[in-house]
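One protein chain omitted, others in place.
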Amino acid sequence: MLALFTQPIDAARMIAVPKIDWLAIGPPVVLFTAALAIVLLASLLRGRSLQHDLDDWVVLCAFAGPIEFWLGRFSAIRYNHDVFSIIVMLAGIGSVAFAMGVSIVRKHTFAASLVIALAGVISAVAITVAQWNVVRTSGSFTSMAGAVAVDGMAVFVMGVVLVATVFGLLLGTSWIRREQLEGPEFLALLLLCATGMLVMASANDLIVVFVALEVFSIALYVMTAFDRHRIESQEAGLKYFLLGAFSSAIFLYGVALTYGATGSTNLVTIRESLTGLVGGDNGLLMVGFALMLVGLGFKVAAAPFHMWTPDVYQGAPTPVTAFMAGATKVAAFGALLRIFVGSFDLLQTDWRPAVYGLAIVSMIVGSVAAIVQTDVKRMLAYSSIAHAGYVLIGVQVATESNGGLGGTSAALFYLGIYMLMAVGAFAVIQVVGRARETDSSLDDYKGLARKEPVLAGLLTLFLLAQAGVPLTAGFVAKLTVFKAAVDAGQFQIALIGMLSATVAAFVYLRIVLSMYSGDEHGSATPVEGNRLTVDLPVRITISLTAALVLLFGVVPGWLLDVAEHATSILAG
Amino acid sequence: MTPLLGAVKITTEYYLAVGALMFTIGAVGLLIRRNTLIMFMCVELMLNAVNLTFVAFAKRLNDAHGQAIVFFTLVVAAAEVAVGLAIIVAIFRRRQGVTADDVDLLKG
Amino acid sequence: MNDYLPLVGMIALVIVFVLASFVASILLGPRNPNSAKQAAYECGIVPESEPAERFPVKFFLVAMSFIVLDVEIVFLYPFAMVMRGLGVFGLVAITIFVLVLLIPFAYLLSVGALAWGPVAQVIREIVPVRRTSVAVLDPALTEGTTGQAA
Partner (left out) sequence: MDALDVLDLIWLVPTLPAIGAVVLLLFGKRIGEPKSGYLATSLMALSFLGSVAAFFALGSLGSEERHHVYNWFTWISSIGKNSDFTVSFGFLADPLSITMILFVTGISTLIHLYAIGYMARDPRFSRFFAYLNLFAASMLVLVLGSSFLMTFMGWEGVGLCSYLLISFWFERNSAAVAGKKAFVTNRVGDFGFMIAMFLIFSKLGSLDYATALPAAPGLSQGTITAIALLLFVGAMGKSAQFPLHIWLPDAMEGPTPVSALIHAATMVTAGVFLVSRAHVFFDLGGSANDVVAWIGAITALGAATIAIRQNDIKRVLAYSTLSQLGYMFLAVGVGSYSAALFHMVTHAFFKALLFLGAGSVIHGMHHEQDMRRMGGLKRAMPITAGTFIIGWLAIAGVPPFAGFWSKDEILAKAWFSDVAGGKALWAIGLVAALLTAFYMSRQVWLVFFGNARYDSEGDHAVNPHESPMTMVLPLVVLSGLSIVGGFLSLPFTSPNLEFLVRWLEPSLEGASHIEASSFGLGFALSVGAIVIGITGIAIGRRVYSGGLAEDGTDPVETRLAGFGKVLENAYYIDAGIAKAVSGPLTGAANFLTDTVDRRLIDGAVNGTGRAFKELGGGLRRVQTGRVRSYALGIMLGAVALLGWFATRVDF
């Protein structure tokens, strides 16, 4: 049987075996493998144990173990395999294995799944770090027959998505335990979703972009509808699904037309073929642009393709909303940058005004519509539309030649910071929402400051950061974007942006006011049992995001530096 | 005797036109039909219109890539079918109906 | 060509007649609609609710699972065409591909998505199933099965 494959045949019929570049496709492969492992584990252990039992120490081991291992690994490479590094590595492996072993022996399926998931995601982070080093030292490259690009932007986007995935896993864990839902499935879906986003970040071929887009979208549809206790969740799932499929189809038609116009779907090839096309017959390409912009505009929640956002953000389980806000936007913006800035920069006079318009409409619609809302999740959904508008400012000046690729790095920086602010805010909202997520209206936040001063304070921090108050990361993010616009001489859009930020400040202020204004009849002292439960995974998430929001607000230099070096887009 | 339509040569443009027409029918169908399942079928129609377009372009460009892409689109569409039907079934079980306009708990 | 002319004329006549009848009926016919006339069954009894339409969810589930797995198999055809040219690399690649398909299949088996009829009864008796893939999305089914699990 094997001989069938090994038997030499006619040399002319031999096909050159593609070489698998494991470094280039490492992160998605690792995540996908982890997802499969979870599914397998869930299948094998099904029916024997269904506990949601999860000890805090397991979470700690699952979280710290892989980090320890990879720190040890990097230090081992650096210091020539000294004993200390090896010990750290072994300790990391040990704690993961121990947590895994105990979970399986005690038949805690969910705990074991979480260990696998966290190990996978953190390992993927480590691989992106390695990729970053390669890109920084020896430049960008493509692999897998040109379908995968490893460049600064891809690695940056992957990093942000992976960090968001870690937070999503932690928030999801807490939520699954609270709502008593199917844990392993949720974690596997989250990993599949992240896989799609990673592929999208480094996709160098329009078809790979489409497939990646579908992979993460389909997983997101299911995750949105995952909460079977809440009809809102299923409704949001249906809406997201129908509209998402619609916009994907539009995007795909755009791809088809672009393929017809340029003769290729590979972004590098397309760019090369453009030089002959510029000034020629470009009808197909223009329609293709419009349709691709619709598809991607839908995913980043830019107005006027935003209408699903409030409904879906509100209806989806809060950890999913957090992940959606943090990761989907980044991945979709990554594709937007890669396609339009990287590949079609020669035709920027055609698409830039369109993106400019989207940015303005998004900023205005997002901030104005948020004013009249009474549901906190919905308010933040609208504000996420406005944030998409700010990023679009960066995108549309990304091709400006003066000031380097200022727009790209501004957009990437903004996305990274927005991920932290959004995840942090939604983490608090998840806790305040209580079981079945019943408490998310403004009234439910009344008197929160008195009952839970720390939570209220942290939510205030995240909201102030989103409003762009100085010394928080949000301020620096807005500053970079507006500066990119001003550098490019686009004073008007920066003005509109600032006006929109001023309006949006009211929205955040309403939430803060609500928390700090006392409920007249509410008791001043927290009633025991009425307190909110903040378990370890949420604690880790909130404190990490809060610390980073403050850190990047005071010393943003490091991340700015990274974002600046992340501007290399292969096709461009 | 010459056939009635013998003078017309079917070029790729015709396929492209049919594709565009199918796509439009799908899009309009999604906008005007209220039954979730039919809306869903309209999306499938749009995807298949794109498939036709891809194949037509592949023929015109004399490039096999366009045909290979159709495989991917098909698979993606199948996965979408599965997930979409699951969500629709779940909603149906709860509401005893598949009218899209009734699903408007979240709004404003 | 001439032989076909009557045929074409006939077709044209049919179309014209049909259109003319419709237009005439719209123009000439008296129209005073009432609710009874608008009802689906003109029997004079107003329907209280839409007739319940039963459809087996299980059937849908199996069909969906089938579609996904079946369509994935489509990739085996191109592989078969170049199998020998690819050599061992191809074997490894397709093995991984099939494995990736097998794991979800195992999952489907484990949640009982493919078990129906008498088999499902037997499985439920042996293994208390609390969750099915339906349950992920469908509360009604879960409520039905949780009782047996406890």
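Labels A, B and C are assigned to the chains in the order they are written; within every chain, residues are numbered from 1.
Convention: a contact is a pair of C-beta atoms (placed from the backbone, for glycine too) under 8 Å apart; a residue touches a chain by one contact, two chains touch by 3 or more.
These figures come from a predicted structure and were not determined experimentally.
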item	value
Neighbouring displayed chains - absent chain, whole complex	A, B
Residue among A:110, A:308, A:340 or A:445 touching the omitted chain	A:308
From A:77, A:90 or A:509, residue that would touch the chain that is not displayed	A:509
Of A:71, A:102 or A:286, the residue in touch with the unshown chain	A:286
Options B:16, B:39 or B:86, residue touching the unrepresented chain	B:39
Hidden partner chain, residues of chain A it touches	238-239, 242-243, 246-247, 250, 279-283, 286-287, 289-291, 293-294, 297-298, 303-305, 307-308, 310-311, 349-351, 353-354, 357, 365, 368-373, 402-406, 409-410, 469-471, 476, 479-480, 482-484, 486-487, 491, 494-495, 498-499, 502-503, 505-506, 509, 513, 516-518, 554-557, 560-561, 564
Those residues of chain B which, in the complete complex, touch the missing chain	27, 30-32, 34, 39, 100-101, 103-108
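One rule holds in what follows: only the chains that are shown with their structure count from here on.
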item	value
Interface ranked first by C-beta contact pairs	A-B
Whole-Å separation of chain centres (CA-atom averages), chain A against chain B	29
Intercentroid distance (Cα basis), chain C paired with chain B, Å	16
Two or more partner chains touched - positions in chain B	79, 86-87, 90, 94
Per-residue multi-chain contacts in chain C, two or more chains	137-139
Complex contacts: residues of chain A adjacent to chain B	207, 210-211, 214, 218, 221-222, 225, 228, 231-232, 234-239, 241-242, 245-246, 248-250, 252-253, 255-257, 259-260, 263-265, 310-311, 314-315, 373, 378
Contact footprint of chain C on chain A as seen in their complex	2, 4-7, 9, 13-15, 17-18, 36, 39-40, 42-44, 46-47, 50, 182, 185, 222, 225-226, 228-229, 234
Chain C-touching residues of chain B, taken from the complex the two chains share	1-2, 4, 68, 71, 74-75, 78-79, 81-82, 85-87, 89-90, 93-94, 96-97
